[in-house]
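Notes follow the structure.
Every protein chain but one is kept in place in this view of the complex.
By letter and in written order, the chains are A and B; residue numbering begins at 1 in each of them.
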Amino acid sequence: MQSLGSIRRDFAPWADPEVRPYIVFENVTKRFGDFTAVNNLSLSIYEREFFALLGASGCGKSTLLRMLAGFDDPTAGRILLDGQDLRGIPPYRRPVNMMFQSYALFPHMTVEQNVAFGLKQEGMAKPEIAQRVAEMLKLVKLTQFAKRKPHQLSGGQRQRVALARSVAKRPKVLLLDEPLGALDKKLREETQFELMDLQQNLGLTFVIVTHDQEEAMTMADRIAILEKGEVMQVATPAEIYEAPGSRYVASFVGNINMFEGTLARHDGNGTEIRLADGMVIRSESGANVPAGTQVAFAIRPEKIAVSSRPPADGLNAAEGEIYDIAYLGDMTVYNVRLANGQMVKTTSLNASRVVQDPLTWHDRAWISFRPDAGVILTR
Amino acid sequence: MAETTANTASVGSVQSETSGMGRSILGAITNRLVIIVPYLWLLFFFLVPFAIVFKISLSQTAISMPPYTPVFGFDNFLESVRDLSFDNYVWLTEDALYFRAYVSSLFIAAVSTLLTLLVGYPIAYGMARAPTAIRPTLLMLVILPFWTSFLIRVYAWIGILKPEGLLNQVLLATGIIDQPLIILNTNIAIFIGIVYSYLPFMVLPLYSALEKMDYSLIEAAQDLGCRPIAAFWKITFPLSLSGVVAGCLLVFIPAVGEFVIPDLLGGSQTLMIGKTLWSEFFNNRDWPVASAVAVILLLILVVPIMFFQSAQARAQEQGRT
């Protein structure tokens, strides 16, 4: 399997066995009454990493963050920060700061006072506080709003105050709980890049909780996909997308077509998967299971070609009928129904201005893909 | 805004909201009745009586029924203007008893309000942090005593506080004291009575201020290095100030004019203006002096009442948005 790296090409501490992880969750379990929010979970996060916890609501991601911040203690297991066990250390003594989902700005204090709050708790001298606050406000471009109260700010401005307040103390780790959840789409996209710049410039470790896969893919060095309190996969965004480890991860992130079948043969040339209706898929990706195992062949829509004529080589091709077309501007989505009834989703980039689509509803069409376009999933 | 025209009490012309919503809901005619009926009722039974109190406070005491000389008859208007007298007010300043009663009322009400706040805050705070499922029950338990007679609840304290009462029996039996404490017929009994009777009025606004507070603010403060107790003083308390103010006014204002509690628990020595007014009216049958006492009491309370009202109006505006 090819190695898919982080966006920052030179940054991959997790691949280096010499580097000690900065934050370690060690067999952590958290129960609330009968409900198990986090189940025997282990996870390592490295210094200066931008790490995302991604999952649907109720998957335990926020609980992980709150345990790291000190608002909840694990029922079992340990959490280490820079080698130190955090158990019993109250939130106000932990060198981590959190940016809250609701922002939790103090409504009776001005922007300035909000940002200065944490510094005052440290007992920092007044001139230094003033200087740091000014610096922070400049960083988030809110200098002229210093004297305003939170209710006089827009949603995006509040978000930046919350950010400035949580990084003002220069924490070792910044925890972000759905930091962009309350912003509209356009602002969210802008802010994503701002957050990445900030993280780079300050050299902090960021742990972000989100349910938005695009957000995680854009910003994070690595993503942990959580489900029912357990880690499904930890990997770089590219790896998660191109080489998902399980059917769950494959269908959770992005769109995917899944062909269920049995592993018929695998050798140096590749693998063959036989579907129930007799169709054989040839893949170059490997699988560490014996022939005869039930597997799924997963392939992303953009890696499938659709055409009105059968492909020349006839490899990995199937005939079907155009069932639905959605023209999205930058690309067109075709839903093709194969002879066996399975629906296949394909997308094709509209690289040139489309004058007339050669394919329309109920046309016969062929789908085809290259042997290296998909992955074989055993879980 | 309507403030400029607010002083004129005319209700003749009703302007509904600019959006026209009010008009469309109840129709143009009912529209006016909704305002006019309660408005006229309150004008006649609440505002006009104050004018009469003021008028009578300027009249002479007379031994008749009603026991005052009429002022402002329509037939003898000029004569009545001549008969106007400030004697009753002069009388109030001459007798130090009245001055002392006002001061002592304000003092007792202030101390009791503070004590009620001290007792009520931990209760409201505990309720606001209780599990959501039991909060309605706790709320009902706070309101429930309020539904049982105020008079009865004050009366119950007589049996507890008197020298041979239950409190002294318990304290003597456990050996904490060897002499019965004299509490009944002292200011301490009045403090207890006011705190007890007015506690729900303090707890409810405090609770509603604390309950709607976002707990993540406390977590944020702690996350930024604030210890829990400091977080309370820097975040929780300032944010509950609206509740503190409302609660204190709800206790303080009526407590200044309280009659039942000082009368039953305070004994004959206690000076409180509500008691003074009562005895001027019922025992001395001096209606003009009683009216003058009421007018002065109202003047003293007018500032806190206006304050209370603007706080209410503000809360209403916040509820709207």
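Here is the rule we go by: contacts are C-beta pairs under 8 Å (C-beta built on N, C-alpha and C of every residue); 3 or more make two chains touch, one makes a residue touch a chain.
Just so it is clear, contacts and distances are computed from a predicted model.
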item	value
UniProt protein name of the chain not shown, from "ABC transporter permease subunit", "Diguanylate cyclase/phosphodiesterase", "Anti-sigma factor antagonist" or "peptidoglycan glycosyltransferase"	"ABC transporter permease subunit"
Omitted chain - touching chains that are shown	B
Touching residue (missing chain; options B:35, B:90 or B:177)	B:35
Hidden partner chain, touching residue among B:218, B:244 or B:271	B:218
Residue among B:165, B:238 or B:267 touching the omitted chain	B:165
Hidden partner interface residues of subunit B, rising order	1-3, 5-18, 21-22, 24-27, 30, 33-35, 37-39, 41-43, 45-50, 52-53, 56, 66, 119-120, 122-123, 125-132, 138, 140-142, 144-153, 155-160, 162, 164-166, 169, 196, 199, 203, 210-215, 218-219, 249-250, 253-254, 256-260, 264, 274, 277-278, 281-282, 287, 290-291, 294, 297-298, 301, 304-305, 308-309, 312-313, 316, 319-320
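FYI, only the chains that are shown with their structure count from here on.
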item	value
Between subunit B and subunit A, distance of the C-alpha-averaged centres to the nearest whole Å	58
List of subunit B residues in touch with subunit A within their complex	214, 216-217, 219-228, 230, 234-235, 238-239
Subunit B-facing residues of subunit A, complex	69-71, 90-94, 96-98, 100-102, 104, 106-108, 117-118, 121-122, 165-166, 169
